[in-house]
Structures are given as structure tokens and as C-alpha cells.
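The complex appears here without one of its protein chains, the remainder shown in place.
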Amino acid sequence: MKFTDEFREPEVIARTAEEIRRLADPSRHYRLMEVCGGHTHAIYRFGLKDLLPENIELVHGPGCPVCVLPMGRIDDGLSIAADTGVIFAAFGDMMRVPGTHGSPLEHKARGADVRIVYSPADALKLARANPDRHVMFFAIGFETTAPSTALTLMRAKAEGIRNFSVFCNHVTIIPAIRAILDSPDMRIDAFIGPGHVSTVIGCRPYEWIARNEGKPIVVSGFEPVDVLQSIVMILQQMKQGEAKVENQYKRVVPWEGNKAALRAMAEVFELRPYFEWRGMGFISQSALRLRESYATFDAERRFNVPGIRVTDPKAAQCGEVLKGVLKPAQCKLFGKECTPEQPVGALMVSSEGSCAAYFNYEHRKSMVFTNIGVAV
Amino acid sequence: MCLAIPGQIVSVVDGLSHSAMVEVVGVRRRVDISLVEPEGIAPGDWVLIHVGFAMSKIREEEAFDQLRMLTVLGEAEAASLEASGYFEEESP
Partner (left out) sequence: MPGKVRFRDTQIEMAHGAGGKASRRLVEGLFAPLLFESPSEPLNDAALLSMNGTQIAITADSFVVNPLRFPGGSIGELAVNGTVNDLAVSGAQAEALVVTYILEAGLPSDVLESEVRAMAKAATTAGVAIVGGDTKVVEHGKADRMYITTAGIGRTIPGVKLSARSARPGDKVLLSGPIGDHGITILLARGDLELEATLCSDTRSVLPLVKALIQAAGAGIRWMRDPTRGGVATSLNELARDCGLSVLVNEERVPIRDTVRGACELLGLDPLHIANEGQFLAVVAAEHAEAGLAALHATPGGEKAVIIGEIREQPAGTVIGATGYGGTRVIDMLVGDPLPRIC
């Protein structure tokens, strides 16, 4: 696979890992946060932690749009699905996330019409194909995904489609990073920046992190070589006492972002004054909603949603894990009441939630390090 | 967030659809190219695909530069190891 395999070459990975070991100061302990859930997933899937020296600690950030969605929002979306005239369409990622009365798949088992779509455009296609039903697309995602929802809505409007709406849960990354830095229990040295969000917003929005907070941030790709190279660049900055924004993912991320994407988002969305993030409370200007000009496509305006705030069980420590204050295994429910089979919080369901990643890929691995001399 | 995969444009669909057929190692899908059209899109180009939309054109030169730099890294290291070897040979 072009543009993928080259960045998984064992020799290149080995050399980059070697460079990390050479640069890391043995007298320092480094805490690097990867903001994006996609990076969390990549780190575990490729076993990258095994390649890092002991004194580099990777802290998982809140960049998982499924994980930060409060249960009440899922309940609201599913309450619309209870109407038999409605087709509830969402990405596969949402299907097992628990609402108060079950996940979307559990609702489907009870008779709701729940469909998995790969693209918001496919949800619109469903609307065209089912004129006597209403298709509601449960939209999630950071700025990477929001432009696609926006373009789909623009198309729906242009075509005069009447049986389509979006339940919008798009969130923005900068306020999440700000919340991390403002949190008193945090001590992060540098950030591995979200590569795909940056294809839309570019690298400028991170400049305050370097300038005002003095933390290096390297916008990174998702292959093993990308993540490791970003760590090299961070270590180089820290060695020189520098703090700047760098773009490791140059082959895909333009410094200025994607103007067409930003224009589409501006046309369709506006910022909500505030939005609740699971485990992090209300954050102002951190989420999107449909503009007045798209009101007929706004599921929250077309349907009556209960809008009830659902608090997480007291024992669940989703918020602290999201912010990187706690490691997944430190949550009291981890592996006991909360497992992938019976998840309490979304971090255990989402493929990039740190709890799921840790449980699926890491947990129970403790004895393996000394045995890997693979010669099969 | 965000699973996005490199794919190659096979053909551009004409008309107002703003879409193209893209191929990822033999798997084809129609993707929306509105976000990359301003840069100009032609068959053979590589794009990054996320939820059925092309997000960005992949810059081959940047990819090659990056890989070359990583190779140089290795060569530089190998060169310095060799140099230190010469040093030892010269000492009495």
C-alpha cells in the first residue's frame, strides 16, 4: 500500500527508535500527550510503546469524539430513533456505545431501524432511497469529519431533500487542548498533534500552545514511522530548549489548512456557546450546531428531545482518564464492572478510547517482553 | 479520530457530482472531491480519504523527502560509527 507501507518499514522504524534513544536525556522523565484517539489506537496497534525508552511516557488525550460524548446526547439521539418512521444512521463507532436504555445496536435488536453508514453522504443516499421515511444522521467527530457533514447538508439543501436531518455532536480540538493545559493536575511536556484534524484547520491554531504555554507541538501522521519521527522532533526541540509548532505530516497537512473545508463548515455550522464534554464538564465555544439557515435539517429542532443530563456513575473515572490524569488501569471499574463486553463508559467501547485500547492490546502483556526473540 | 487512508484517483466523474472513483489496493469507492477540487484533481493523483471524502492531496515529494531524510539519518549514523572506527585504528 503506497504511502503506508514505506512508513511501516522495519529498518526505518528501528533507526528512528534508535534516534529516540540517542536523544532522550536519561536524567529526564518525558510526558508526551498524544491528543488524538487515532494516535492512541496506532500506538497500541503497532506496539510502539515497546520501542520507547523507559523515561518517555505517553499520556492519552481527549481526542476521541465518541469518548467525550455525554450519555444524555446518545439518549437524545436514540429517543428520535424510537419513532418508527425514522431511520437512525451513524458510523460503526457509535453502535455499541451505551445509552441509559441501551446502545444503538441494542435498540436495533428491539426493533428500531438503526443503520451503519461509512459516510454522511451514504446517509443522505438512504434518505433519497426512502422518501416515506425520515433519515436522521447522528454526526460525531472533530474538525476532520465536520466538513463532510457540512458538504452533505449543503447538497441536501441544494436538492431540496425534506426527509433528512443531522443530530450534530461535532466538537473542536483547541478548547480540549486548552482544558488539558488549564487543568491543575496536568504536567505535559509536549504534544503529538492531531494529523487529520490539521488537514482541515492547518497548523496555525496550535501556535499559542508553543508561544504562550511553552510546549512543543508536532503535528503527526499515524504510521509507526510518523509517530516515532514526531517524538524525535519533540526531543530535539526540548534538547534545544525550544517550543514551536512543527509539521511532521507534511505529505498531507498543509500549514494553512483546507480553505474549502473551512468555508463549508462556516456556511453550515456555528459555535455553540457551550457544550458538555464527558468527564470534563461544560466547555465554551467547543462544539458546533447547525445555523438558522439549515434549521430544517437540525434534528434537535425538528424533533422533541428530552435533553436530560445524565451523569456518569460515581465510580466511573472517565473524565480523569480522558484528561490523562489517570491511566485506564487506575480507574476503579477497569476490567471489573467495565469491560469491552459490558462497558460503562464510551472509553471502553470506542476503538480509540484509551480504556479499550489498553484492555484489548496491552493488558495481560506484562510477561512478554523478555521472551520476544522471534525466530519462526 | 480519524481513520483516513491514501487512495489513488482512477477516474473523475463528470458533471455536478464533485466525485471521483478512488482505488485503495484494488478496492474502489466513489468519493466526494469537493475539498480537493480547488487544487486540481486528475486520474493518478493520490488523496487522503476520510468517510468517503477526499480531504487532501498527498504530496509525493514531501513523502519522498521524509523517507530520504530518515535514510540519511541512518547513513549519518553509519558514517559516524565508521569514522570512530578509523579513529581507534589510528591510536597507538
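Letters A and B name the chains as they come in the text, with residue numbers starting at 1 for each one.
Everything below uses one rule, namely that a residue touches a chain if its C-beta (ideal position, glycine included) is under 8 Å from a C-beta of that chain, and two chains touch if they have at least 3 such contacts.
Just so it is clear, the structure is predicted and the values come from calculations on it, not from any experiment.
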Touch with the omitted chain, as defined above, among A:19, A:34, A:75 or A:93: A:93
Subunit A, residues in touch with the chain not shown (by the definition above): 1, 4, 10, 13-14, 17, 37-38, 41, 44-51, 64-66, 91-93, 95-96, 105-106, 108-110, 115-119, 122, 141, 145, 224, 340-341, 350-352, 359-368, 371-372, 374, 376
Interface residues of subunit B (partner: the chain not displayed): 1-3, 5, 7, 24-30, 49-52
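We adopt the following convention: only the chains that are shown with their structure count from here on.
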Distance between the centres, which are taken as Cα means, of subunit B and subunit A, whole angstrom: 23
Contact set on subunit B toward subunit A in their complex: 1-6, 8, 24-25, 32, 34-38, 46, 48, 50-53, 55-56, 58-60, 62-63, 65-67, 70-71, 73-74, 77
Subunit B-touching residues of subunit A, taken from the complex the two chains share: 1-4, 6-7, 11-12, 15-16, 18-19, 36-38, 63-65, 91, 118-122, 141-142, 144-145, 147-148, 151, 194, 196-197, 199-200, 225, 229, 250-254, 258-261, 264, 352
